[in-house]
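Note that this complex is displayed minus one protein chain, with the remaining chains in position.
Chain naming follows the written order as A and B, and within any one chain the residues start at number 1.
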Amino acid sequence: MTTLAPDPVAPDPKATDALARRRLLGRLRGRSTGRPIWRQPIAVAALVILGGWLLMALFAPVVAPYDPLAQSPDAYAPPSGTHWFGTDSLGRDVFSRVIHGSRLSIPLALAIVSLALLIGGLLGLVAGYVGRFVDEALMRLTDLVFAFPQIILAMAVTAAFGPSTRNAVLALVIVSWPVYARVIRSAVLTMRGEDYLSAARLLGIGPVRALRRDVLPNSVGPAIVLATLELGNAVLLLSALSFLGLGPRPPAAEWGSMVALGSQDLSMWWVSVFPGLAILTVVMAFNVLGDALRDRIDPRYAKGR
Amino acid sequence: MPPLLEVDSLAVTLPGPTGPLPILHDVSFTVGEGEMVGIAGESGCGKSLTAQTLLGLLPAGAKVTGSARFAGTELLSLDTRRWQKVRGAGIAMVFQDPTAALHPMLTVGRQLTEHMRVHLGLDRRAADRRAVELLDQVRIPDPQRAVRAYPHQFSGGMRQRAAIAIALAARPRLLIADEPTTALDVTVQAGILALLDQLRAETGLAVAFITHDLGVLSALTTRGYVFYAGRVVETGPTGALLTAPRHPYTAALLGARPHGTQAVGTLRPIPGGPPAPGQAPPGCPFQPRCGYAEPSCGTVPPPLSPAGTDRSVACVVRPHLEVAA
Partner (left out) sequence: MTTTVDDAEPGAVTTTASRPRPRRALLVFLAKRVAITAGLLLGVTIVTFGLVTVVPGDPVTANLSDQALNDPATVAAFREKWGLDQPLYVQYLQYLGNLFRGDLGISQQTGRTVTDDLFQYVPATMELAIPTMVLALLIGTGIGMLAAVRNGRITDQLIRVGALLGLSTPPFWLSLVVLYVFFYQLGLAPSGGRLSTDFSPPPTVTGMYTVDAALAGQWDVAWDAAQHLVLPVLVLTSLTVAMLVRFVRSSMLEVLQQDYIRAAYAKGLPTRVVFRRHLLRAGLVPVITVSGLAFASLLSGTVLVENIFGWPGLGQYAYRSATALDLPAILGVSLFVALVYTLVNLTVDLLYGLIDPRIRLS
């Protein structure tokens, strides 16, 4: 038989430590970071689509052949040379309305995301920096918001405040700030874990300067990735609210409410198909871009892992 | 009779983020039947990658040239089905980090028996019996109960021994032990080494023992290979390697001067670090850190050439050193 004695003691902590470090190193060198955005064809396509939509939003009155609100007796005309996307039940030109819809959806999504980022980011910074009770309280608050499916809470909020563009934006900010709070908080915590802040304190650098110097720059990456992905989500949720009649009021050319209008008569497919495609392309572009950015900025998610 | 494993001019290139990364260059070594051979070198010199190549477990996109014959079969051209026959039953491997190499959600018994049943065709009962025997053989207390435990219930040393038992389960002819003792304290290390030596003596198991610590090789291995930056830089009988290193790198690893007149034990760290893959200087890869470097070292990597009985060294300055000795 063999002559091996049972373990007398636990593994040497130093050896284990060294091993853990090597494992981490191995993981770091084993991964491939994502390619630059401009070398990913699909991300480039997303950028082009978004750029196109931005231009259309800027120059809508020039691009759109008709007034988006102008009614005409020519109702329910199928797509043709005069009306590329046909006309709706009131004889309005669907193409012009889709173009003008970008002037609502894109700026509103930007507004929702910037507000939520501002509020959530600030709260996250405070939670991560102060810690203790404040952190605990804020995190429980985010749990609370997460306890509701977003659209349902947003519906309840708009129903309580009354449907309007402003209240839809407000509702979506209320349901989406916690994500930012969580992400920024964990960025701050990572830094605290890395002793940046305590080192800063030792060096006599005040909390505000430490935040500006170290914490903010290090939170920018995750915040950009999240904000891009959330832009898509905001467009989607906003269109859902207005599809339900809880967003911008008619006759505003909003994509979600345009789809709703078309749902009344299936034979007039063009009334809802085109605004839906508009939502789809914008959201998809934001999502693709967000994914690509994430692969770049947070290599843990890189494709070739 | 040819050796059990014969690796000849093996070169491996892995895909990197910016282009192919050459990792192994012109690696040749042999392991005889029932022989324990040491492979030593600093972290990142390609030891684990060599082991992975011999099991056909390289990451996707890896390019391999050269040859690796195991028991007369060329490994590098095997298809998946044949590989599966070799793995576990022909060549088995003990991974560097036993905690990471054991499945956290399968019992130790399951991990011991599953390949036994595939390779040895044992039924469940027989496999379970053999599992208990194996755990007993690697000195895990109360093996009857240990087979039903999950890896996280073991201590580090026990996990390592369980990993060895798993590697031995399908009666391999060659065991590649990748730093099986790194995470363990010295007493446990000695026990594991003794166990491997005993298995070698009793069953004729061949062992390729990978380590970054040359000292570990001393008593047990017959021959040693010293790796540096993906190349074999020196080889020879272990005793000679340790007492009279010829390559400046081997000597530096031992903290001794080449030709080994000075006592082992005055360990000094080698200044600098090994080059990253693809970053090696044009000539001898050790040149930037070598205290004996000459202008002639900077042109082509020196090939491994014979230097005395059973020994080879990849160093152009070596002949002078020999004269000096």
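One rule holds in what follows: contacts are C-beta pairs under 8 Å (C-beta built on N, C-alpha and C of every residue); 3 or more make two chains touch, one makes a residue touch a chain.
Quantities reported herein were computed from a predicted structural model and do not represent experimental measurements.
Novice: Out of B:17, B:141 or B:204, which touches the unshown chain?
Specialist: The single option touching the absent chain is B:141.
Novice: From the list B:5, B:23, B:75 or B:93, pick the residue that touches the absent chain.
Specialist: Going through B:5, B:23, B:75 or B:93 one by one, B:93 is the residue touching the chain not shown.
Novice: Which residue, A:155, A:253 or A:293, contacts the hidden chain when the whole complex is considered?
Specialist: A:155
Novice: May I ask you to list the residues on subunit B that touch the chain which is not drawn?
Specialist: Contact residues on subunit B toward the absent chain are 52, 55, 57, 60, 80, 83-89, 92-93, 95-97, 99-106, 114-115, 118-119, 140-142, 145-146, 148-156, 158, 163, 166, 170.
Novice: By the contact definition given up top, give the residues of subunit A that touch the hidden chain.
Specialist: On the side of subunit A, residues 6-11, 30, 42, 140, 143-144, 147-153, 155-163, 232, 236, 239-240, 243-246, 256, 259-260, 262-263, 266-267, 269, 272-273, 276, 279-280, 283-284, 287-288, 291, 301, 303-305 touch the unshown chain.
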